[in-house]
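A protein chain is absent from this complex, but the other protein chains hold their places.
Chain IDs A, B and C follow the sequence of writing; residue 1 opens each chain.
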Amino acid sequence: MIKVGIIGSTGYAGQELVRILLQHPEAEIVWYGSRSYIDKQYYEVFQNMFELVDAKCLDDNMDELAAKADVIFTATPQGLCASLVNEEVLSKVKIVDLSADFRIKDVATYESWYGITHAAPQYIDEAVYGLVEINREKIKNARLLANPGCYPTCSILSIYPMIKEGIIVPETVIIDAKSGTSGAGRSAKVANLYCEVNENIKAYGVASHRHTPEIEEQLGYAAGKPVYLNFTPHLVPMNRGILVTAYATLAKQVTYDEVKAIYDTYYKNEYFVRVLDEGVCPETRWVEGSNFVDVNFKIDPRTNRLIMMGAMDNLVKGAAGQAVQNMNLMFGLPENMGLQLVPMFP
Amino acid sequence: MIKVGIIGSTGYAGQELVRILLQHPEAEIVWYGSRSYIDKQYYEVFQNMFELVDAKCLDDNMDELAAKADVIFTATPQGLCASLVNEEVLSKVKIVDLSADFRIKDVATYESWYGITHAAPQYIDEAVYGLVEINREKIKNARLLANPGCYPTCSILSIYPMIKEGIIVPETVIIDAKSGTSGAGRSAKVANLYCEVNENIKAYGVASHRHTPEIEEQLGYAAGKPVYLNFTPHLVPMNRGILVTAYATLAKQVTYDEVKAIYDTYYKNEYFVRVLDEGVCPETRWVEGSNFVDVNFKIDPRTNRLIMMGAMDNLVKGAAGQAVQNMNLMFGLPENMGLQLVPMFP
Amino acid sequence: MIKVGIIGSTGYAGQELVRILLQHPEAEIVWYGSRSYIDKQYYEVFQNMFELVDAKCLDDNMDELAAKADVIFTATPQGLCASLVNEEVLSKVKIVDLSADFRIKDVATYESWYGITHAAPQYIDEAVYGLVEINREKIKNARLLANPGCYPTCSILSIYPMIKEGIIVPETVIIDAKSGTSGAGRSAKVANLYCEVNENIKAYGVASHRHTPEIEEQLGYAAGKPVYLNFTPHLVPMNRGILVTAYATLAKQVTYDEVKAIYDTYYKNEYFVRVLDEGVCPETRWVEGSNFVDVNFKIDPRTNRLIMMGAMDNLVKGAAGQAVQNMNLMFGLPENMGLQLVPMFP
Partner (left out) sequence: MIKVGIIGSTGYAGQELVRILLQHPEAEIVWYGSRSYIDKQYYEVFQNMFELVDAKCLDDNMDELAAKADVIFTATPQGLCASLVNEEVLSKVKIVDLSADFRIKDVATYESWYGITHAAPQYIDEAVYGLVEINREKIKNARLLANPGCYPTCSILSIYPMIKEGIIVPETVIIDAKSGTSGAGRSAKVANLYCEVNENIKAYGVASHRHTPEIEEQLGYAAGKPVYLNFTPHLVPMNRGILVTAYATLAKQVTYDEVKAIYDTYYKNEYFVRVLDEGVCPETRWVEGSNFVDVNFKIDPRTNRLIMMGAMDNLVKGAAGQAVQNMNLMFGLPENMGLQLVPMFP
């Protein structure tokens, strides 16, 4: 039984970790961390957990936590995980960081996009980027795991094989992404009130969203050279789900079958990536509550472009589910243990 | 392994049965019945099932079905199950009927509220009303099980103990219920289009909804005499969930603690009924995706009335989940097997 | 041209006042009051007003305001209006108070339900309760107008004629109301975040909501004696709209035609109250954006009860629209001037 501590258990991603781990046969939550709700029963914050969780929210006491837990999930704002990590901690406990602190290898890039000084740059090299379908082997031995961002997960899985195999021209990539509102977090802001989000759609962070360099770095590995691209997120009036619609110029003439074969090669053995049938567009409703990413594509011969699409639950594969998938690998468990969640519809 | 056949597997309740049974350790679906989609891959109707279900939709062939299955779920319009049931079928296979055909013991009442002639009235007596928390023992030996309606399940569980223990005056009961739109089914009607339901709330079936006599019958058993009450359902712009707010005049002076003690007596050992803490109102979001019913109450000394509240997922405890709960009992399995679903929020 | 000052112009009701008054041929807004956004362009708070309003938000300077304006709307939290009113102000300017400060005639009742000391009880007697369809004549000469609460407006208009004419037993009235989320205001609270409200329905303020005594007082006038009743509001995942479903025991045998005739007598000359055709239930979508209240009823002979229903836009007839309707009367204008807004659907 893996003993799990969660720092930031009362945000949406933290609570989703609890939902998933409660149904995981080999994990047990031993620490419900939450600075905002210290000493409050966890179920008082999330009444869905009534009679399922009998534990109080605790402050972040790293010494105690590291002693009690085998793995710590940090579902916290940027900067916190970096401030907690040190050799002593890492010698005792594995860390799966759901924040962005260790996702980007170049410190300057991190500091410039996030506007903060990195508190533990010495661990960036060691940290493993936890996109399992691409980094599986490295993840198995990681002590410090950087769980990918929600938009990057969906974007990279949709586009990576096409760049890697030279099907598209990397510098032409444009990603237009749409997310449900849970991605905005649970803090009380006017902009996230029901009446502000409902019956509305908007772009935000245009040409400046922090997930841009994370996507660029990973796709750069596929391209073998730096990639700069456009990434525009939009806020959609729904709770969960991310949809990515990506565009790129074809690097060469290809047929549907050729492109399909590449996606199949990359993903046919991947439990969590589903390459849809021809003509079927990914939709967020078909993955809700699950760890699946549905991907598909369309060739437009009129413009010589490839349209790549991906859909995923931002709180599962985009956060808590992927974190547990990583935990499974790091502890030698079957990758999909506790994650064979059937998408819930409607 | 229990072999399960589903007739009507492409409605919302049918699909929810599939979602739940796929995660059930002792059940296997052997028949995906659907008159509307015969020969179509099931996942083409519900893409969430892509790579999870590899089976085609089949017509209703009762002979074949009864031979293959241990239990048949009928998630079909009123009248169909009654038309299929006969001694030969019942001798081979158990039936869990999610329609209303066998819920009401008085044929005349059924025929008058539903406007159809009952095709198999001779089986009404045998049929067991599958509200586990009240009828548990009878269910264990049932061949023909009438799975309760969604509104009745939530209404009865919220009110039953208060009538049974003489706390409220039965003939003063007024039930004001609110349901998500999945309760309206998946057939293409203008009234259920997105733009008709969204940004709207309305009452419907006022003083004439078919679930009224079902609730009255069950509460009549508690009262020891016929009960007539008001039941008004409302359509809410959300996918899932039923909320019941019920009112009744107190039959005697009672304290919070006395009423709470009664609810606890009835439900403290019930896994699926959660009596909330004082002052906490049931909300549908806290039970979504799970088989829980959350109940609570408030005494209003100003008007000498008791307000009883219940929240539940109409597709789970109100349909597919309760059906599986009944199946578990009918096959000697632990009642909550495959049903320990943690509510999904948000 | 009536010069209008608005205190609290950046809440939802305040902004709705702006929307309506901008389209009013005889009104001109001269003061956009907002403590939270002082010196900010009004359109920066509400971008719908871009190029329509060129004015900055101002602090509450009553001297200046009273000098500039002919009428002041206070769309502010409880207590503020009472703290501003005095003889000097009232001698210069009329006040339409959208808060509850002057709605309830009994100070003790106000102070007990609202939990604050009334700052200007000496003006309660003078204040006129601005439910036009009942108090029209008094409103015409009012200096200080108490604009009714949203729930009370819809509840009273639905029920009043039935009590006044002795059709129902007053002490049996139970009001189950449902409101869109704009009724919760625009302040940043976790409970009102999109993901908390969406896909959910809940009761709140059970047996304790502040609109209860306001409804009781007005229905008491109809009954000619004090009335105590149950009022339960619910929060619905939609922006606008209030639906009231009210229940009461019939005081005598009545037919549909008799009841219909009474509603028609009260409302056939009322522009803003629409008594629907037999069998048509009020729905909030059909009044959205307008000042209409749609009412209807159903007799249930099985339980000897009358079900009364009303639907209305909480921000229009329930707040800003009714306030302008009152202003029109107070300034001798046609009652529906600037208010002939066609409901917007979908």
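Please note the rule applied: contacts are C-beta pairs under 8 Å (C-beta built on N, C-alpha and C of every residue); 3 or more make two chains touch, one makes a residue touch a chain.
Note that the structure is a prediction, hence the values are computed from the model and not measured.
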Residue of C:Q23, C:N61, C:Q122 or C:S187 in touch with the missing chain, whole complex considered: C:Q23
Contacting the left-out chain in the complete assembly, out of A:M309, A:L329 or A:V342: A:M309
Contact partner of the left-out chain, one of B:Y12, B:Y42 or B:Y247: B:Y12
Chain not shown: contacting residue from A:G79, A:P121, A:G220 or A:P346: A:P346
Absent chain, residues of chain B that touch it: 12, 181-182, 184, 186-190, 192-199, 237-239
Chain A, residues in touch with the chain not shown (by the definition above): 171, 174, 176, 178, 180, 195-196, 198-204, 206-207, 228-230, 232, 234, 236-241, 243, 245, 247, 281-285, 288, 298-300, 302-303, 305, 307, 309, 311, 346
In chain C, positions touching the absent partner: 12, 15, 19, 22-23, 46-52, 182, 199, 239-240, 274, 276, 280, 283, 285-290, 294, 340-346
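One rule holds in what follows: only the chains that are shown with their structure count from here on.
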Two chains sharing the most contacts, counting C-beta pairs only: B-C
By mean Cα position, the chain sitting nearest the middle: B
Interface sides of chain A and chain C: same vs different residues, half threshold: same
Inter-chain centre distance, chain B versus chain C - centres from mean C-alpha coordinates, in Å: 38
Separation of chain A from chain C, taking each centre as the mean of its C-alpha atoms, in whole Å: 46
Per-residue overlap in chain A, given as positions that touch at least 2 other chains: 12, 182, 199, 239
